[in-house]
Structure formats: structure tokens, C-alpha cells
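One structure is given below, encoded as C-alpha cells.
Left out: one protein chain. Kept in place: all the others.
Then we have chain A:
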């Protein structure tokens, strides 16, 4: 040591930093990655409410059909078009009353025509109200809103169809929750198949790289160049429309997104120094895959799958809506919305319930997936 360094007076100095080991102590409680992520998810109010809504819908989707004695495919034409009726919830409008709007040259004429058209006896009319007088309307007729107790009129006084019935008199409560089950099933199945194919394909393509990667990427480019809808329609025409056909149609191009994401991650990871370290220690390919690559792409796979489920559900609904969906008597939320759409002015309840459920599912899955992305990968947060 230099002699000059010894000229200071130690009395004048105070040690401010702790020496040695003390500064190396970690004070934070120790948490694994997944526990940490779970805590972060718990703090995200949006994601938790999404989770609660989803859990609730999934629960009723399975319990709901067991709660009454109707089945989803028993037609009873006498009971067709009964509006929702729930004991004790009449104040909510679930009172089994149906409002028809009828037209006629006078108020009485309109009512008579309505009674004849809907085959209802006069005594079941609860209320009438003129909506439009001839002066206000374009065609010079009266428009009358008449509220009818359809349950009594059709002799179903003692029945309670909670969500009403459809044009064939089938109980909509049971049909809607069965439909929700099928929509969820298609969504989950499609997402799982996408995940398996996408992870394998993207993983192999990224890990082996070079020529393998080149060929596999060209195949993806060709596949994704074909319009999605064309492939789906061909598939559905080829196979009989059913759950399996629709799922296959959805996954035929659906896995591409997952494959691309996984490939990108693997490409990024495989030259990271911790992988090189494992290789220089003599790791086998299998060990690198299982211990290093997969654990580091899991979060991305989970996040992407969570976004795939709602988009599969939505795409199935879309297919149903354009007439490529499930065939009767089976129903999904999409086919229910499709049939309800024909008469939604007179029977809005038929459209309302499945539409609300599918919307809640979409919102629920998306905000949960968003929350998961924030929780699992804080760096990806916008």
C-alpha cells in the first residue's frame, strides 16, 4: 500500500456503507415466479372480476339445465313463443306477459285483428295502449300495444319457462345453457388443439432453425395466404356440420398464430447465454427443451391460449350466424342468436339472453387474458 494513503485521520471518518455480507442479504420474501404472478393477478381488479364472471357463467352452464325439468330438445308446439316467467321476479319484467303491437283502422279493430292473428281470447288481455294514431303514422292505421297473459291464454298457467320458449316450444333456459356448454367446449377444444399444434410446430421450427425453419415457415405462409373463411367453408362442406367439423375447421388455420409466437420466443431464447451454459455443461436437446425452453415460453403460451378461447367462441358464433353452424336440435350460442334474430322485434327475449351471455364470455376472457399478460409478463405491459 502507498504510504500517502495512511495520512488521513481515521477519527474524522465515518463508515456509511455496511461491510461485507450484510449488504448482500436479500430482504424481500422469497417467491416463485408463479406465486408472484398469482399475487399480481390478484391485485388486478379487472382480471378478477373477469374471472368471477367466467366462473359464474361456466358454473350455471353446467348446473342450469339440471335446475328445471325441461330438456333442450323436447318440442311442444302449443307452448311456442312463451315469454320469460320467473316466480318472484315479476317486478323485473319476467312475468310471462307478452306485448304485441297490432294495427287496425280503429283501436278496437286493431285489437280484434291481433286476437285473431295470435289465436288468443279477449279475456287474457291485460292492458292496451295506443302507440300511434292515424295522424302520426304513415299508413293511416292505429298501432296498438296489447299486453297479453300468454301463459294463461295457452293453458300453461302453472309452468315457468325462466327464459321463455322458442318457436317450437322448447325451454330456452335449458337450450341456452346447453348452448353455452357447447360454445365453451368448442372454444376450449379449438384453443387446446391450436396450442398443441402451434407449440410443437413453432418449437421445432425455431429450435432447429436453418433449412427446417425455412421450409416450415414457407408452409405457414402458404396456409395463411388462403382466406380463412374459404378453408372453413370447405371443411364444413366436406365434413358434416357438427362440433368436431367446426372445431377442425377453426383449428386448420388457427394454430398459425400460436406457432409464430412460439417460434419467435424460441428463436430469441435459444441463443441466450443460459442455454449456451446448459449446452456447455453437456445438456441433451431434450433437457434443454424441457428445463429451459418450455418453462420460459409457458407464460406466453398461456396468455395466447387465453386470447384464443374467446376468438374461437366468437368465430363459431359467426359461422352459425351465416348458416354454417351446428344443426338442430343442437344449439350453440351462435345458432340461438341466429334463430332469435328472425323475430327479435316481437320476441326480444330470445335474442337478449344468448347475446348477453356471449358478450359476458367475450369480455370476461379478454380482460382475464389481459390481466394474465400483465401478471405473467410485466415487461409486455403497455
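Keep in mind that, in the parts below, contacts are C-beta pairs under 8 Å (C-beta built on N, C-alpha and C of every residue); 3 or more make two chains touch, one makes a residue touch a chain; residues count from 1.
Here, contacts and distances are computed from a predicted model.
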Protein name (UniProt record) of the chain left out of view, among "Anti-sigma-factor antagonist", "DNA polymerase related DNA glycosylase", "NADH-quinone oxidoreductase subunit E" or "Oligopeptide transport system ATP-binding protein": "Oligopeptide transport system ATP-binding protein"
Candidate in contact with the missing chain, chosen from A:33, A:56 or A:341: A:33
Residue touching the undisplayed chain, where the options are A:68, A:217, A:283 or A:366: A:283
Hidden partner interface residues of chain A, rising order: 21, 24-26, 28, 30, 32-33, 272-274, 276-284, 287, 291-292, 295-296
